[in-house]
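Shown here: the complex without one of its protein chains, the others still in place.
This part shows chain A:
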Amino acid sequence: MKRPIFNSNKSPRVTFCGYSIPHPSEARVNIRVQTTGDPAREVLKDACQNLMLMCRNVRCTFDKAVEDFKASNAVKAMKIDSQDSSGDDSEESE
């Protein structure tokens, strides 16, 4: 979770950002964000917001790609079927 926030690093408002885990036994992460003038909290929030939007984009693209793949496979399967059954005109489109 912390490493993807470092896409915020790519924003021109950020001069430095990093994280450290003080001790592996306790679940604590120190995040440091240094900006060029804007309040750091806002910049971090914007980075999280960006990450969320990116994730949604990833999900949409992925779902569409899976649907397209399934559709093209279904078409291929039907083509093989119609080649197997001689003289059968199966023209049903899903």
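Of note:
Criterion: a contact is a pair of C-beta atoms (placed from the backbone, for glycine too) under 8 Å apart; a residue touches a chain by one contact, two chains touch by 3 or more; residues count from 1.
We take it that contacts and distances are computed from a predicted model.
Choosing from "Gamma-secretase subunit PEN-2", "Trafficking protein particle complex subunit", "beta-fructofuranosidase" or "DNA-directed RNA polymerases I and III subunit RPAC1", the protein name stored in UniProt for the chain missing from the display reads "DNA-directed RNA polymerases I and III subunit RPAC1". In the full complex, chain A touches the omitted chain through residues 1, 3-4, 6-7, 9-12, 14, 41, 44-45, 48-59, 61-66, 68-70, 73.
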